[in-house]
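In this view, the complex is presented without one of its protein chains, the others remaining in place.
Labels for the chains are A, B and C, by order of writing; each one numbers its residues from 1.
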Amino acid sequence: MGSHMAQNLLKKGYQVIAYDLSTEAMKTIIEAGGQSASSPAEVASQTKQLVTMLPSSPHVMEVYTGTDGIFSTVQAGSLLIDSSTIDPAVSKDMAALADTHGANFMDAPVSGGVQAAKDGNLTFMVGGREAAYEEAVTLLSNMGKNVVHCGEVGTGETAKICNNMMLAIHMIGLSEATNLGVKLGMDPKLLAKVMNMSTGRSWSSEMYHPYPGIVETAPSNRNYEGGFGSALMAKDLGLAQNAATSTKCPTPLGSAAHQIYRLMCNSGYDKKDFSSAILFLQEKDTK
Amino acid sequence: MGSHMAQNLLKKGYQVIAYDLSTEAMKTIIEAGGQSASSPAEVASQTKQLVTMLPSSPHVMEVYTGTDGIFSTVQAGSLLIDSSTIDPAVSKDMAALADTHGANFMDAPVSGGVQAAKDGNLTFMVGGREAAYEEAVTLLSNMGKNVVHCGEVGTGETAKICNNMMLAIHMIGLSEATNLGVKLGMDPKLLAKVMNMSTGRSWSSEMYHPYPGIVETAPSNRNYEGGFGSALMAKDLGLAQNAATSTKCPTPLGSAAHQIYRLMCNSGYDKKDFSSAILFLQEKDTK
Amino acid sequence: MGSHMAQNLLKKGYQVIAYDLSTEAMKTIIEAGGQSASSPAEVASQTKQLVTMLPSSPHVMEVYTGTDGIFSTVQAGSLLIDSSTIDPAVSKDMAALADTHGANFMDAPVSGGVQAAKDGNLTFMVGGREAAYEEAVTLLSNMGKNVVHCGEVGTGETAKICNNMMLAIHMIGLSEATNLGVKLGMDPKLLAKVMNMSTGRSWSSEMYHPYPGIVETAPSNRNYEGGFGSALMAKDLGLAQNAATSTKCPTPLGSAAHQIYRLMCNSGYDKKDFSSAILFLQEKDTK
Partner (left out) sequence: MGSHMAQNLLKKGYQVIAYDLSTEAMKTIIEAGGQSASSPAEVASQTKQLVTMLPSSPHVMEVYTGTDGIFSTVQAGSLLIDSSTIDPAVSKDMAALADTHGANFMDAPVSGGVQAAKDGNLTFMVGGREAAYEEAVTLLSNMGKNVVHCGEVGTGETAKICNNMMLAIHMIGLSEATNLGVKLGMDPKLLAKVMNMSTGRSWSSEMYHPYPGIVETAPSNRNYEGGFGSALMAKDLGLAQNAATSTKCPTPLGSAAHQIYRLMCNSGYDKKDFSSAILFLQEKDTK
């Protein structure tokens, strides 16, 4: 993701100085006209606009607060945008630390996946101070088509994990209903049509149906390859559950969805698109 | 519901002969120009087009197969349309019995609620023979604006219970996500906006949001009065669960949703709109 | 089961007249000294003490109320004992019909499995009139070691499905806790020991532990072969769910357990002992 985002910045004429553990990713950036740095600290010492894109909360903490981390060299007045999907509580911690260095930290997780990153079509959900938002929009607009201000720092992550919790619930529910309809003798295409003109419709039923042959562009038509993997969905649901536990907020279906994606990961669906829930719930030929 | 449907037929110039246990409902029909019958059998002896609208599977069995039931007098060539929301297996049983009398039975449950019944705006999901479908459409079009053929007998019920299972899952999930977002400091209106432009959207989030002040016409803005009661949703989810059990089809979220609506009924939400799930999941002031 | 029960009656000197769809089962009975009948009706015409053992509610209805069923020839004063595990509502229906013939129907499902049936060690949970109970005990004592009167007709089934719902919940919960403990680095034997001396113990943890090497006689030590199959557990949980739905009684964990056993049946665990839940929940090597 990060590599595609950097390349879009380079295409728009920005100078980019990048750091990535992957030498392959670094090579791609350099070939596209970027410079390489040897650490997050080196990046932070050379620019006042930073964007981070990392797999999980501990990685973010390491890149910002570790030895050779961003905070070891960050310049006052810097804008620090983290596009990772992480625990909103960690975003708040990073923002508080940024304040002590006179920098502005914003959380700006994305929706849209690798293809949207490539095409510059990402949606950014941004949390952080109103004062820094305009500068953030200017920068992020080069990498995405939608930038939404969600409120104070952490709310970008909040919007992302709430949205993805809904998405997971919808996909499992739709898989259940479709399997049930088929078992009861109904044509799945017709069932989708009825739902989509009625009160059961969702983005999943209209744009990403898990049953093959209903939405042409959906991963269900290519053996659930590509798309958004079940392991990534399980991770996002884990973030939602952690947030729900720490705020003592009941989320019975979000929690059940989390368990189902965990079970799916344990059963070999981890790299399949998350719409493969429909297969997991069906009877398998185990003979 | 049945009374409104009959009145719409009368308005369109149909002769209507009606039977209802409720003397009030019967009075309304007679005042509107209908005739009264003393039993389902009497109705069936006088017309070859019948529409039934009943609360549950046992009522349907009684009205069709009981002493003084429809099958005791039904005429060959009759069209029997049942608009009740019931177990699709019962619809199939009734259709098989109708066949022995040379009559056509179709299941045609509705979506849209009491107001849509009044306004003639119901959607009918129809299961049954292609041959009888045209006659059914002609009749049902006087009471609704959409008539969808879902396949063989029972598929109308199947579409209805699958759709409502989705609806229940979406509403609970949306309630969870909204409560969680608010606990994490996000404005619920903004969260709804982000979801609705993203992958988490559903009919519930766009048209029937459970948080007050987001969708003007939603029951959440009138203390969850009116709308579709939690007890009715629990009933429909029970039908889905019975169908899932008899077809051995796993429906983990549908089943969890059923339990939640049952709990809500036990806790005083039975007559509140089903979007009051958001209240049930919130912290109550119990002091 | 039924065959073993009949053989125990023959051993105790009873005359037995039997009917079974399986010619193999009939052959066994005849070799053991029993007589064969050509239908349930023939049995009922020749004896006033009947015991039925059938797979599910529809079978029971057929054997009692069908053409050539028991009620077509039953003699006044007969004692009809049904040892099937079925819906308690069906037991009540059969009892009401038996009353119209002057016969006494009692539900008497068993616990203990095939081996206990062979050894005459079954436990019978009996529902039905106090007046007929003594006669029932005399008969059942030849086939089992415990006979418990649970109350009015239907309560035998109620006790059975409530007990088995608990058993399923305990087994899944214990599987979860054991998997979690192992993942966190704890020896499963030590974890079982701590639980069994503490508040987490159950019959499952003490007598039937799902992790191999803890309880010697448990199916977990023989690759989950034998024992009580997951498909049978799914069936009993389905009965519990039907009863819960018709009484509007919330059973969130019983319902979730039902879904998990259904998923297990779909994933190839249907004939494995129900303690194989621990495998289903673990990470599988899917490479």
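In this section, a residue touches a chain if its C-beta (ideal position, glycine included) is under 8 Å from a C-beta of that chain, and two chains touch if they have at least 3 such contacts.
Computed from a prediction, not measured in an experiment: that's the story for all the values here.
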item: Visible contact partners (per top-of-document touch definition) of the missing chain; value: A, B, C
item: Per the touch definition above, residue among A:4, A:170 or A:262 touching the missing chain; value: A:262
item: Selected residue (touches chain absent from view) among C:41, C:215 or C:281; value: C:281
item: Which of C:5, C:172, C:215 or C:232 contacts the chain that the document leaves out; value: C:172
item: Touch residues of chain C, complete complex, unshown partner; value: 88, 111, 123, 125, 146, 148, 150-152, 154-155, 158-159, 162-167, 169-170, 172-174, 176-181, 183-187, 190-191, 193-195, 197-205, 207-208, 240, 243-244, 247-254, 256-257, 260, 281, 283
item: Interface residues of chain A (partner: the chain not displayed); value: 234, 238, 241-242, 245, 248-252, 255-256, 258-259, 262-263, 265-266
item: Absent-chain interface as seen on chain B, which is shown; value: 256, 263, 265-268, 280-284, 286
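Here is the rule we use: only the chains that are shown with their structure count from here on.
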item: Shared interface numbering between chain C and chain A [over half = same, under half = different]; value: same
item: C-alpha-based rotation, chain B on chain C, 0 to 180 degrees, nearest 5; value: 180
item: Whole-Å separation of chain centres (CA-atom averages), chain B against chain C; value: 37
item: For chain A, residues that touch 2 or more chains besides their own; value: 256, 281, 283
